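Yeah, one chain of the complex is gone here, protein chain that is, but the others are all in their spots.
Residue numbering begins at 1 within each chain, and the chains themselves are lettered A and B in the order written.
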Amino acid sequence: MTLLAAALLGGIGLVCALVLGVAAMTFAVEMDPREKLVLDLLPGANCGACGYAGCAAFAHALLENPETEMVCPAIHENDVKKISEILERKLASLGGMIASVCCKGTVKDVADNYIYEGPLECRAAQLIAGGSKACAYGCLGLGTCEQVCPFDAIHIGEDHLPYVDKEKCTGCGKCVIACPRHIIRLAPFDLPKCEVRCISKDSPKEVKKICSTGCIGCMACEQVCPFNAVTVMKNSAARITHTKCTGCGLCVKVCPVDVIESVIELKKASILKDKCNGCSICSQVCPVDAPKGELKNPYTIDEAKCMGCGICIDKCPKKAIEKRL
Amino acid sequence: MKKTFKGGVHLLEENFLVSSKTIVDMPLCPIYVLPVHQHVGTPCKPIVRQGDVVKKGQQIAEPAGYVSVAIHAPTSGKIKEIGPKIHPLTGRKSLSVVIESDGKDEWVDGLPLNRDPFSIGREKLVTMIQSSGIVGLGGATFPTHVKLSPSKEKKIDTLIINGVECDSHVADDHRLMVEHPEAVISGAKVIMSILGLNRSIIAIGKNKPDAIAIIREKVPPEIQLEPLEVKYPQGAERQLIKTLTGRDTPSGGLPMDIGCLVHNAGTCAAIWNAAAYGIPLIERITSVTGHGIVEPKNIRVKIGTLLKDVIEFCGGIKNPAKILFGGPMMGIAQYSLDVPVIKGTSGIVVLTQDEVSKSSYTACIACGRCVDFCPMQLNPSMLSRLGEKSMWEKALNFNLLDCIECGVCSYICPSNRPIKHFIRHLKTLEREAKSLYGK
Partner (left out) sequence: MENKLTVSSSPHIHTPEDIPWIMRQVIYALIPGALIGVYFFGIPAIKVILLSVFMCLGVEALTQKLIGKPITIRDGSAAVTGLLLAMNMPSGSAWWLVMLGACIAIILGKQVYGGLGNNPFNPALVARVFLLIAFPVQMTTWPQPRVFPLSLADTTTGATPLGSLKTAIFTYGKIGDSGNIALMDPFLGNIGGSLGEISALALIVGGIYLIMKKIISWHIPVVYVATVFVLTCLFWIINPGMYASPFLHITCGGLMLGAFFMATDMVTSPITNRGKIIFAAGCGIITVVIRLWGGYPEGVSFAILIMNGLVPLINRYTQPIKFGGVK
């Protein structure tokens, strides 16, 4: 009896396996083996930012059409190189991008026009009298960016503002499209050193009235910037030209409403004693008066003051100043 | 057989607050704000400058395109400013003309006229309706002249005058029909002469027996009176046509496609005023009501009057939670008292804290009430679930675009789900995607 059952089940299994095996061979779809390799190199989040229906479709397109560009914003540069080798044609990477949120107005900073009732979805809230936040440009804080992010890289903090997780963000741009207030921007991964967290186009008077941390166009940042990287236009928040900005952080210090933030930590300068001849040029160029010393004697840098802007490094005739490691 | 349509709800009737109140004229106010975008279509273009002196009835903005109508000064005075002011429909700032009244309220030269509208001629009447700034006064504010110019292939055979007024609270059309029945009937006759019709129907809700009695007395034989069951949304175009003629407006089509045309009773009166007296649309009748208003009134108010002036005239507000432009089912909630009354403001309803539900919504329990009550026979339950996930592409399979946004589903939902809001959200996503990818 037991034997019969075992034989029967085994038999059924064998027959099924045979049928499946034959079917797999007869109906097998011819697939370029390279497609699998390319697909493995793509991020695999199926976010759709490339415009194709997921990573597999994009991999297929890359192989089928030799004119397809590398439009995946989320892929790493090394992987682009590997795909280029597989496909034997040069693909240019879009460059690593990262999302950056341009609003600092928490619930405490900006008043609400009214009490909003309805779905907790920024795009839906925007439909009702333009969103409850008094500032027409500020973050609504209901977390649509968080919901649409395929990489779990943006989260609403306790102050109801979104924060980007730099480790996880791939710059796919989904949150940028979803945000009804257009406060999320993509920037090259390593470029921004300082960022203005405001995009208001209201008049300074209006901004002052509704937000305690909105850009009021006072021009202090533009005047203080040693590199001409900040521009303030009429009825528009200050903008930083990332290619010019060195991240010295002077604007961050002078901003009366704290709307400019340093994105990266800069290394401070230090003077090599044996090279310094005490010419005092560094103390003349330093915007914050950090180098201290007497003429003809080696200077020292006051670390508490130095922001690491690097102006003195460029100006020192003896090349006696270095960034501290 | 009882004339009705499938779906719809019986609302708690609150019209009694104002339904027996005589229309009173709102006194002159110091400031009038006129947004240039008060109708469906292209915003019109201001033709005055800051500092100009205008007279009552003078055109201050001209139509910019075919689906666009003019705007006129509601009183005499000086243009104080042309700049962004809060718009009652969008809640955002939009270009508006601000007029400072001089207190004289003088007509522009030549107005009002006294003429026989039936001798003017069709083409001229239609142009005159556009330049008089007339739009659908039921709340949709679709430019009337567009509806009166059907393409040649579409033969209109039935004109329906909509005096149903199915939203609770408001009673502006009701009072208009009781106090000025001849204006409504004469306006209807003007429309009939424009379209070359010899028959039309006037539909009135059965909750307005006095209006029915007066209209029955005055109505000429070529206009048929139809008292209709009180049900929301009986006043919606498609449902009204279905009830009166039994015709189904095709999905995605217009009433024009099945030979019908629906005009609001208030629009008819405005057409009569423009046709017979040359008076452009500078004032309208509005019900100021709700339990949050001290003295509910029906007022004849100039377009551009600020909400705070209206409220002051009606004795102020008590314990307000929501202030609506329009009835509670379709109205738009306001957050500021500095918004102006515009052409589509059929009512100003102030709801008190007790009337507004504060509880948040919960998961759909699939009770199917929204499906049973939906006048368009859609599946709002499914649409709201898709709306929660912003899945507009899938929602298209569930006839998203056929929704008329009457709000019955949200009203009836035991889970208090904002179904209409979800549907509007999905529709907006669909529209944005379409404009982005041109699908």
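Some points to look at:
By definition in this document, a residue touches a chain if its C-beta (ideal position, glycine included) is under 8 Å from a C-beta of that chain, and two chains touch if they have at least 3 such contacts.
Small disclaimer: the values here were computed from a predicted structure and weren't measured.
Interface note: of B:A333, B:I348 or B:A395, the residue touching the hidden chain in the full complex is B:A333. The residue touching the chain not shown here, chosen from B:V18, B:I99, B:I212 or B:C364, is B:C364. Checked against the full complex, the one of A:D40, A:E69, A:E85 or A:D112 touching the unshown chain is A:D112. Against the chain not shown here, chain A presents residues 112-118, 127-129, 132.
Annotation for chain B: contacts to the undisplayed chain at residues 6, 9, 11-12, 91, 168, 238, 242, 248-251, 253, 320-324, 326, 328-335, 337, 349, 351, 355-357, 359, 362-368, 371-372, 374-379, 381-382, 398-399, 402, 407, 410-412, 414-416, 418, 420-421, 424.
Everything that follows uses one rule, which is that only the chains that are shown with their structure count from here on.
Once the centre of each chain is set as its mean CA position, chain A and chain B turn out to be 46 Å apart. Across the complex, chain B meets chain A through its residues 90-93, 332-336, 358, 360, 387-388, 390, 418, 421-422, 424-425, 428-429.
On the chain A side of its complex with chain B, the touching residues are 113-114, 117-119, 121, 123-124, 127-130, 136, 147-148.
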